[in-house]
Every structure is written in structure tokens, then in C-alpha cells.
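Here we show just some of the chains, and they stay where they sit in the whole.
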Amino acid sequence: MTAREIFIALAYMIAAACFVVGLIWLQTPKRARAGNILSALGMLLAVIATLLAKEIVDYSMIVLGIVIGTAAGAWMARTVPMTGMPQMVGLLNGFGGAASALIAAAEYFHYAAGKGPALDLTIAILLTMLIGAVTFSGSMIAAGKLQGVVNERAVTYPFQQPINLILALTILATGAYLVIDFAHPWVFGYFIVASLVLGVLFTIPIGGADMPVIICLLNSFSGLAAAMAGFVVKNNALIISGSLVGASGIILTQIMCWAMNRSIGNVLFSAFGATVTAGAGGKSAAGKTVKPIQADEAAILLAYAQLVIIVPGYGMAVSQAQHAVRQLADELGKRSVAVKYAIHPVAGRMPGHMNVLLAEANVPYDQLYDMDQINDEFQRADVAIVLGANDVVNPAARYDKSSPIYGMPILNTDHAKNIIVMKRSMNPGFAGIENELFYHDKTRMLFGDAKESLTKLINEVKSV
Amino acid sequence: MTPELLSALYIFVLAMFLGFAVITKVPPLLHTPLMSGSNAISGVTVLAALLVTGSQQGPLQTILGVIAVALAMTNVVGGYLVTDRMLQMFKKKPGEK
Amino acid sequence: MKFAVPKETAPHERRVALTPETVGKLAKAGQTVAIESQAGAGAACPDRDYEAAGAKIITEAKALWSEAEIVLKIQKPTPQEIALLREGAVLIGLLQPLIHPELVQQLAQRRVTAFSLDMIPRITRAQTMDVLSSQSTVAGYKAVLLASQFLPKFFPMLSTAAGTIAPAKVFVIGAGVAGLQAIATARRLGALVQAFDVRPAVKQEVESLGAKFVGLALEEAADKSGYAKELSEEHKQQERELIAKHVKESDVVITTALVPGKRAPLLITKEMVTPMKPGSVIIDLAAEQGGNCELTRAGQETHTNGVTVLGPVNLPSQMSFHASQMFSRNMHAFLHLLLTKEGKLNLDFNDEIIKGSCVTHEGKVL
């Protein structure tokens, strides 16, 4: 083994290490950026090492490809708007899959010209092709759905199951054929087309709201495709990094499904994704939908806020959450988040209800603000937490003359940049009326008993 | 099945294990950046594309290869940059301890 | 408009209908406010503060009454005072028209437009003018302090070198506004608090203050308006046994049970009081409506077997400053409804609140 080979092997190991550590760091907000940079450095090292490989004899075309790719990637990343990120990731992922598929094709024609490869190599080439093609076409559809280019609803069509079955059999049959007799470009062509169609059919019946999960799964696929390509070109760096991404992608997909309270199977195979938003939350009678939030995400929102205003209501009293809320405030205070309490004159069920409880929990008086003092501050608040309050933050009181609470002054919770509502259900409060605040764009619902939700929240804030 | 392949399989399995072990509880806010970051890693297939392109197997291979390089490179560069943009929101606040 | 705030003449009344704070707001809005000299003395509001806020101090009560367009009172006026009123003048206060029909008659005769704040319907929009709530808040708080003054025991539990002091047991009957405030205050002082009411919603409300609810909350006991109504005979029996048990075990009993427009329900009999520990205290906040306890004598202190029974009258007046402040803010919110932006009187009898609270208008009893 030459010194060059040893250097390359070493470089690959270091690159792999960078990927691993990068992935670990990407999981905490504090080190996520550093993790991404580390991972990128690893990639740079791997590319440089590969360029030194003795197999590479001509650099001209390589430079061309690299220049084009780098320019395109940089331009896309620079210009995509923040809201377009998910489809951008989908698109890029598709490119990765396509690259793997192209490698499989190149190797196919390389070997098809000669005497045909060994069995294991044949299988590796076919798998690379299959997974790469599925990743490519699937990602394109997914990105298209998110962008609104492709119908973002869950598209169902007749004979869905039989068609899928036929497709699978086609792929299997052509694959088997190629294993037995390799040099049949037309058969290989069928194989490619069938794979591409599979990717499309796999993605098209899934609703737009579930697309992020699907992209994550396809990302895992493109990792596997890279790993397979590693078997094809006999490169350990590819195998390691590809399978790393393959495995972590599956776990991440799983975690994302949990966060939506769904199983992977449910996401992939149910008609549940039929409307755009159904995956993301419940629906009101009037067709309006609310967006739930989990404690961990809420915690990040809070931890990185400058000003948080807490609006306690009767629900805080019912769940006796006064001690918990003070603890949350303390925890946020440690992270130098400013916390204020907005006390509505009739919050709770008796005059001073909130005061009694918050005083019990030793909340300093100078954190308590009455309505007139704080109403103008909501617009500066990064997050308003509505803690078991309802009527006192109901915007209907401002304009809906038919509402029983019309004319009551309310807290301007809806002026805050984000609103987290903590209650157990969509049940109304004292006045027995619906609250449109809960359906607001900026509002996320943290369902559950106030005290329990707060306890979770405190833990998550600590661990952010 | 060659011993070489066996080793490659071992490496594959171990790396899968590592992949499973590495992802633990990720806060939802980081789901997208993490996905995007690992998507960039999956562009590692660029290495294979480089080898195919550079090894002068024939004009067809070179053409397929150079397209693959361009695509994979887009994936890599775009992926890392997009991820970085997403992550800028976690910049440390001045007041933070 | 010309506003007038006379000094309250009812015995032991220390509150005042407007505090300097509210006077200031009215004056800023261009109104003339006349205050009888020393009207706020009992509520820690000296004349100088009123003057500073822009009021005119009037020493002569007669002049005050006869010149006013709108008179703001707490207690109902005497017949002499009514006689001084101009025809068409507006009178606002706690008139209790159902209890005092003769007063209403006289007001109608004088063609006075009279509003009784206790008649304001208890809808959400009227919360800011709800004097019953605000004064009940004071009464509930004060009831506990009154009990602590008479009880020869500590409220809180204390472990000391001279032995452990057991916490006082407080039993609150009727958990409306006053009852809830009493529960909260007793809990603050460290007592073990239990409460009883007939309305079903109350259980959760009591528990939301960290106290214990006892007894079965009966669905039927509340009518639509949220007030309690009278109970069937069978339930009354169950209720009696429950109350007897808890009264016996308690150091302090605070009763606030009322049924609107009726005599207060009699919930504690003499027999229930007898087995109580000597030194125990009963505070009957329903004394003015006849009392929840058989032994209650409104405004008096009775002792039976070492048990003190108090039927305080007008407790809010004992905490005159804040009671007046709250009353005055309620009054201001109510005036907001009666006046146009320019400060002129404008009575919209389609408004539920105005309709509900108006007692006499243009010579007619409403």
C-alpha cells in the first residue's frame, strides 16, 4: 500500500469522524451550526482525498462538474426564500439520488461492454440504480408538492394496489433477468423507468403536510444509494457515510412521526393526508384548524425569546400550576429572558384569584402587570403564553356585538409574535364561546393539564 | 462472496449501528436543519462520481460521470449552505450566560 | 354636568362614593364635581386631596343636594335628602328597591331618575360596574380577619419549642364572591379550609383555591342567571346533616349563603352551634338578609356556650379606603355608560344594563 493510499484511507476516516460528530452536534441548538460546518469540512477532506486517488487520471471534466455543481448549489442556497427551504432540501436530495443513479448507469455500461461483473457487483449496481432512481423521482414529486407545482393533495387513483404490485413485479423480473444475463441495455432501460415510476407512485398519494417526513425518508434512501454506490466503486468512505445517513435518516423520520403523533406506516399508507393541513392538527367545526406544539419545540421558542408574557387564567388555578409557572419563569430568567405576567381584571373566578395563587408561589409583585400596564407591550413580546386562560384573551370581545363578552376589555395577546396556548382541550371557558385566537396563524396549542405541560416545558428549557 | 465484500458488509452494518446510535431526541425545531444537514452528507456520492469521471472508462461514462459530479456537488454545496442559513437563528444572544 | 357627592349619613358608614382619583378623571373630562366637606374623611380621603383633584368642597349639605344634576351615593338617601333633590336630577347608589319600595315611590314622585347599582345585571360587560362583587370581595376578606380577631387561637400550624399548634379549621358556607375571597384569605393565613355550596360549578372553583369542597354539589341548585335558588325538602335535610358535622368540627365558620330577593337561607341552627368547641367563632355575612345562623343578631355579637356569633353589618365600610376605591371605580364605569363622549347625559333604555338598573324615570317606577 502506498503512502498515498494510506493518506487517503486516513482522510476518509477523519471525514467519517467529522460526519458522525457533525450529526451529533446538529441535535442541540447551541452547537448545531458548528456541527454543520464540521460536517462540511469532512466532506471537503473526502473530496480532496478522492481527487488524489490513483484511479483518477483526467481532471478536466471533473473540474467542469465541480464548478457547475458548486455554482448551482451556492446560487440556489443563496436565493431560496426562508419559506422555500423544505422544497429546496427535497430538490437537493433528488439531485443526490440522481447522481447515484447516474453512477450506476455509468458502471452498468462499463461492465456491459466487457464480460459482465461478479454477482455481488451486479446486485450492487442494480440496487444503486433502483434506490437512486426512486429517490430522484420521489424527491422531485415531493418538492413539487411543497412548491405547489404538483397537486399537493393526496392523489388517489383507481387500481392503486394492483398497479403497485405490477410495478414491483416488473422491477423484480427485470432485475432478475439482468442478474442472469447482464448485457441487455433495453432491459436495464425498463428497470430504470420502472424505478422512476415507483418513486412517483410512492410519493403522489401522500398529502402535502406530510411531505417533510417523506423528504426525510427519501434522504435516508439517498444515503443508502450512496452506500450502494460505495459497494459499486469499492469505496469505504461512501459505505460509511452513506449508511450513516441511511440509518440516521430512518430514526429521524421515526422521530418526526412521533412528533406528529403518527406512525410511519400511517404517514405512508393512509388516506389521512388527504387535506393540506390535516396532518398538522385538529379541525374546528367551521373547518378552521389549530396547530399543536410539543413541549420541546415550545421550549426552544421560549429559550431564545427576549420577552415572554404569561397570561394566567382559571385553568392555572384549576390545575394548581402556580408553582410550576414560577419555576418556568425562573428557568427563563436564568437564560436572561424577560418574563412578565399579564393579569386580567377578571381572570379566574373571583377578584384577585390570580394574585392569591401567584403570591403563594412567591412570584415577585414587580413581575405582575395589570391590563392597562401591559397591553401595549404584547407587540414587543416574542412569546405570549396563555396559561389556562380563555375568555380574557378572546378577540371577539373587541368587535363581535353578538358575543356575550362583547365590550369586555381583553389582553392583547394576539399582538405577540408567537402565542402558545396551554389548555386541555378545545373546550370553551366561562362564557361558553369559541375563541378565534386559538386558530390564529401565530398560535400553537400545547394540549394537556397546565401543570403537567409546564413541568415538561421546564425540563425541556433546561436541556435546550 | 469475497472476504472483501464481507468486510464491506461489516463496515456497512457498523456504520448503520452508528447511525442509529447517533440520533437521539431531537427537538422538532431542529428536525429540518438536521434533515438538511444529513442530506448534504448523502451527497458524498460525489466521491463515486469523481472516480467514475476521472478514470476515463469511456466517453459515455465520462459524460454520465460529469453530470453526476455536478448534481452531487449541487447537493453537497447547496445542502450545507441551506442548513447553515436555517441555523443562523440559533446565534447566541448577547445577554446569555 | 354637575356632580355631587354627599357625605354618607348612615351610621357606621365610612365609605365615600367617589375617591379623589375618580374625581380627577371626571374633572379632566370637563365635569363639575361638588364634594361635601369631610365626605371622604372616614375613607382616608381628606378634603385637600379632593380639591387637588379639581372638586369643589361644599360645607352645606343642603346646597349640595339641591344644586346637583347627578348625585352619587353609596347608601340610600333619607327622605329629607330626597326632598332636596331637583326635579329630573339623577341619583345613583345602592338603593335596594325591592327592600325599600317606599323609597322608590318617593323618588318617582320627585321625578328623579334613580339608578340602583345592585340591580345591574351580572353579565360580562357589566363586571367593571359590579359593586356587589367588589364590596363582597372586601367583605369576604374582612370576615376572615374579623374571625381571627375573635378566635383565641392561631390560624396557621406552628411547630415551636412550646409544642405544636394545630392549624385552625375554617368552614365556609356559600362560595360566591365573598365566600371564595374568605377561602383564599383563610388559606393565606394557614388555616385548613373546607367549603360548601349548592351550586355545582363551585366545587372546582373551591379546589382551584387549594381548599377542600365538601358535600354533593347539586345540579339543580342554580338557575340560568348563575344565582342560587331554593332547595327541595329532601336535599335540605342532607344539607343540614352535612353542615352540622362540619360546623361541629370547625374553629371558624363563615357563612355567605344568599338567594337573591329572598331571606337568606337558615343553615345553622342553635343545636348545631352547641357542640362546637368553646372559643369558636361564627361570622354570618348574610346577617343583613336575615342571617344563615339562627343565633345571628345583625350588627351584634352573641355568645352561646363560649361560641361567638357575629352578624357584621356593612363590613366593607370597615375597610373604607379600598372599598371606596373599588366602589368609585365601579361608579366611574357606570357613568361611562350614561354619558356621551361630550359628557352629556344620554340614557339608552335599550341597553340591558341601563334598563336593569334604572329604578325610576320621569315619574314612573320601572
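Letters are used for the chains, namely A, B and C, taken in the order the chains are written, and counting of residues starts over at 1 for each.
Going forward, a contact is a pair of C-beta atoms (placed from the backbone, for glycine too) under 8 Å apart; a residue touches a chain by one contact, two chains touch by 3 or more.
Values in this document were obtained by computation on a predicted structure and should not be read as measured data.
Student: What stoichiometry, expressed in the displayed chain labels, describes the complete complex in this file?
Tutor: When all chains of the structure file are included, the formula becomes A x2, B x2, C x2.
One rule holds in what follows: only the chains that are shown with their structure count from here on.
Student: Between which chains do we find the greatest number of C-beta pairs in contact?
Tutor: Highest contact count among chain pairs: A-B.
Student: As a quick test, compute the distance in whole Å between the mean CA positions of subunit B and subunit C.
Tutor: 73
Student: At what distance in angstrom does the C-alpha mean of subunit C lie from that of subunit A?
Tutor: Distance between chain centres: 57 Å.
Student: So, what's the distance in Å between the C-alpha centres of subunit B and subunit A?
Tutor: The separation of the two C-alpha centroids amounts to 17 Å.
Student: Would you mind listing the residues of subunit C that make contact with two or more other chains?
Tutor: none
Student: Please list all residues of subunit B that touch 2 or more other chains.
Tutor: Counting only residues that touch two or more other chains, subunit B contributes none.
Student: Can you list the subunit A residues touching subunit B in their complex?
Tutor: My answer: residues 16, 19-20, 22-24, 26-30, 32-33, 35-37, 39-40, 43, 46-47, 50-51, 53, 55-59, 61-62, 64-66, 68-70, 72-74, 76-78, 80, 82, 85-86, 88-89, 92-93, 95-96, 98-100, 102-103, 105-107, 109-110, 113, 120, 212, 215-216, 219, 222-223, 225-227, 229-252, 255-256, 259, 294, 296-297, 299-301, 304, 306, 334-336, 460, 464.
Student: Would you pull the subunit B residues touching subunit A in the complex into a rising list?
Tutor: On the subunit B side, the touching residues are 1-2, 4-5, 8, 11-13, 15-20, 22-58, 60-62, 64-93, 95-97.
Student: In the complex of these two chains, what residues of subunit C are touching subunit A?
Tutor: Contact set of subunit C toward subunit A: 123-125, 127-128, 133-134, 137, 177, 180-181, 184, 187-188, 204-205, 207-210.
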